[in-house]
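This report refers to the structure that appears directly beneath it.
A single protein chain has been omitted from the complex, and every remaining protein chain is retained in its original position.
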Amino acid sequence: MSDNGPVQIRCPVLNVRRVDAYYAITVVAPGIAERFRSGQFVTVGVGGDHSSTLLRRPFAVHDVKPDYGGTVEFLFSVRGTGTAWLSERRSRDLLDVVGPLGRPFPLPRDPVNCVLVGGGSGGAPLFPLAQSLRRRGCRVDFVLGGASADRVFSALSARRIAETAAFTTDDGSFGTRGRVTDVLGRVIEEARSDAVYACGPMEMLRAVTAVAGSRGVPVQVAVEETMACGTGICMTCVVPVVGGDGITRMARACVDGPVFRGEQVRFDDVGTIPFDALGAPGWKGSSAARAAESARDIA
Amino acid sequence: MSDNGPVQIRCPVLNVRRVDAYYAITVVAPGIAERFRSGQFVTVGVGGDHSSTLLRRPFAVHDVKPDYGGTVEFLFSVRGTGTAWLSERRSRDLLDVVGPLGRPFPLPRDPVNCVLVGGGSGGAPLFPLAQSLRRRGCRVDFVLGGASADRVFSALSARRIAETAAFTTDDGSFGTRGRVTDVLGRVIEEARSDAVYACGPMEMLRAVTAVAGSRGVPVQVAVEETMACGTGICMTCVVPVVGGDGITRMARACVDGPVFRGEQVRFDDVGTIPFDALGAPGWKGSSAARAAESARDIA
Amino acid sequence: MGRVGPDLRIRLGGVELPNPVVTAAGCAGAGRELDRFFDIASIGAVTTKSMMLEPNAGRPAPRMAETPSGMLSTTGMQGPGVDVFLQRDLPWLLSRGGRAIVSVAGTGVGEFGELARRVSDAEGVSAVEVNLSCPDPGAPAGRHFADDSERAAAVVRTVRSHTRSGLPVLAKLAADVPDLVALARSCVEAGADGLSMINTVRGMAIDTRSMRPAVAGGLGGLSGPAIRPLAVGCVYRVHEAVPEVPIIGMGGVRTGEDVMEFMAAGATAVAVGTTSFSDPSACARVLRQFTEALEARGVGRAADLVGAAHGSGAGV
Partner (left out) sequence: MGRVGPDLRIRLGGVELPNPVVTAAGCAGAGRELDRFFDIASIGAVTTKSMMLEPNAGRPAPRMAETPSGMLSTTGMQGPGVDVFLQRDLPWLLSRGGRAIVSVAGTGVGEFGELARRVSDAEGVSAVEVNLSCPDPGAPAGRHFADDSERAAAVVRTVRSHTRSGLPVLAKLAADVPDLVALARSCVEAGADGLSMINTVRGMAIDTRSMRPAVAGGLGGLSGPAIRPLAVGCVYRVHEAVPEVPIIGMGGVRTGEDVMEFMAAGATAVAVGTTSFSDPSACARVLRQFTEALEARGVGRAADLVGAAHGSGAGV
């Protein structure tokens, strides 16, 4: 057992709040709080011990505070049975939480200009990231989008933390009517951004990567794939990702991600096995590639 | 749809109390309260909508009151997942309750002397029965047993309602050390009982039937068989019972019972199909028996 | 309010049912007990407990055990015999305006024929369902007719020949057979007008207190939502193989969405089984939810859903 890996704890709920269209749950979880780095997520057991819904639900960590030895907050919208159950939790209920999981956002060494792009609840992990970046002296700009005003995530905090904050909604009820990518180019130019960080639906990540790529700005994306385990053992959460060696692998979003470099994710091939992926029908195994593989570490 | 049959309602919990080793839950269920007759039971859905425990749990009705249009109380001890979940319910939670189910205790026409014998939580259905009997001018005597003092059911109410109340415990911590049948004969003689009513484990019902039978006193027993449906459609709750026609049938405890005449239950054959039961290998079908069968009503 | 809802009618063989929600055999008696919770005439049909020629006392207790999202049962087809059913229960159901799919269970091929003849002679039956998960006296112990496509076909052929024309014969299949698709084809070739699937799946639970099997006899039949993915997979594969044959899909149906799922997989009608034990109003609720789901999606005809999940990409 290693010491800085994730931990599994039954943690008391500190509080459950409504925030616009979302619920925010804060749990007391010192072990997770102290290990957390922004971009990482937690998974939560839902439904109790005799629930028919077996699988844990993954949520990005939105905030970590030192209170009570360390608290962790995540936000969610009610989608199905698991999130409906979570929304009914009350203070002092116990939740079974595993975390922190996944690779965090890589942070720049230097105080560069960063624009953080979030879609819907995908805004969540960008807030601890913004704080880390600010601590390193980075300039932070926000672009947050959503279907409607109540789905644009934490507009107030964004304004508070960031140099500038732009908002978009599909229905025009708040900020610019349209998509985050409709304003991203302008923000990158005005803020002279050196790096983009994005989290949200796959379609949005693809578009953000394209906008940033066309301006030569590197992008880090955090993906949300369906996950059965979150710990790297089930192989259900895969995304086609090109490695530094040029080989495409079916990478596990939970341990190889959720953060990837945008240009390495083969967005067009998500939901398929690209013909040339390692071990796909079109892949020609070379002993060199296999040797490279065996040298790679798994987590 | 008939009008005096059972109903299914989502009822609010009025309160949950601890009573010795038991929990007592009162729900607001006017439709059930108004239809109820003593000896009948309710079934309760457990674990919520996404529970992996599908089946309803049956409980005898312990009390019915006119408050809030009609409340129903049942008592239970925690045995497994369902009763554990029930014990955690709080006021205003909703329970899915079906009832009243089963055949009630037949009541004597005349003001005769009745002794009511209960083992453990099997004491529960005897309390509304005692009240009905008292209202008809019957003399009521109680014999209640349990493993230990805290499992002897509602000793105080028993003393209050009944002419006499005798108690037995396996460990001697309350009343006479021993079984209900160790004192039953004496009670029957002293009270000059004309009828016995009993509810509890099958073994106890067998012994009570034997004691009463040897004194020529008729017994009504309420059995507790495992039940998947409680409404008569699954055929899992069967007990071998001799009909008035002398034919043994595998009777459904839920709709043909739970109350049977003690001497009609083939206690020695519970858990088997008696060789001579209707439709068993040793049964010789006669057209007369079949004609009798087709004239019988099913519920 | 004059609002016209979706057209729920479906056809099973030559017979039309007002809607696709029926009861599963052995999970609704002959309808009388459930009629206390909802109008039994409001659902598509009542599939009866499987009727045998003679009264049958069934298996000893304990007959059931709860399992995760399911239950094991072994009732051994206890019942009063087909004649009592035809004289006592069927008239009641018809008098209430209900429709009856009569399930039959024989102890041999010939007995299936006799059962079919008697049911066919009765007035007002909507369809005959042949329970092929009955022990085959000609096979090793524990084998059902359904375990052998030839034997199953022999049963279906006999039932078909003893059933008046116009009265559909449905073959009820099980999932745990050597080759489900071959079984389905054999039954269709032998004259089945439709197929019902799936029956319970053989399984076991052991009571770790007594260290004995939890239901008498050891093996029981697993039913409930736990088996729904198996059932949906079976319906999908059989519909792919014999798309023109109507299927009554069942196995763990709990909500209107589950009806959608079975119909998309290829079922024309959908049966509610174990869920009626835990929720006696389930059939009516499921029908209501299904109707609402159609409305929400703007589907005008329920029958249009049949097989909707088939097509490119869904092949197996």
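Note that the chains are named A, B and C in the order they appear, and that numbering of residues resets to 1 at the start of each chain.
Convention: a residue touches a chain if its C-beta (ideal position, glycine included) is under 8 Å from a C-beta of that chain, and two chains touch if they have at least 3 such contacts.
All values derive from a computational prediction rather than experimental measurement.
J.: Which chains here touch the chain that is missing from view?
T.: A, B, C
J.: Taking the entire complex into account, which one of C:Ala41, C:Leu94, C:Ala122 or C:Leu230 touches the absent chain?
T.: Residue touching the absent chain, from the options given: C:Leu230.
J.: For a quick check of understanding: of A:Ser38, A:Thr53 or A:Thr209, which residue touches the chain that isn't displayed?
T.: Considering all chains, including the one not shown, the answer is A:Thr53.
J.: From the list A:Pro6, A:Gly31 or A:Gly175, which touches the chain that is not on show?
T.: From the options A:Pro6, A:Gly31 or A:Gly175, the contact with the absent chain belongs to A:Pro6.
J.: Name, in rising order, the residues on chain C that touch the hidden chain in the full complex.
T.: 67-70, 72, 142, 175-176, 178-179, 201-206, 208, 211-213, 216-220, 222, 224-230, 232-233, 236-237, 252, 257, 260-261, 264-265, 293, 308-309, 313-316
J.: For review purposes, identify every residue of chain A that touches the missing chain, sorted by number.
T.: That gives, for chain A, the contact residues 1-2, 5-8, 45, 52-56, 96, 98, 225-226, 228-229, 231-239, 249-250, 255, 270-273, 277-280, 283, 285, 290, 293-296, 298-299.
J.: What chain B residues would touch the chain not displayed?
T.: 52
The working rule: only the chains that are shown with their structure count from here on.
J.: Measuring between Cα centroids, which chain is at the maximum distance from chain A?
T.: That would be chain B.
J.: Averaging only over C-alpha atoms, locate the centres of chain A and chain C and give their separation in whole Å.
T.: 46
J.: So how far apart, in whole Å, are chain B and chain C when each is placed at the average of its C-alpha atoms?
T.: Centre separation, chain B to chain C: 34 Å.
J.: For chain C, jot down the residues that touch at least 2 other chains.
T.: 68-69, 225
J.: Of all residues in chain A, which are in touch with two or more distinct other chains?
T.: 52, in rising order.
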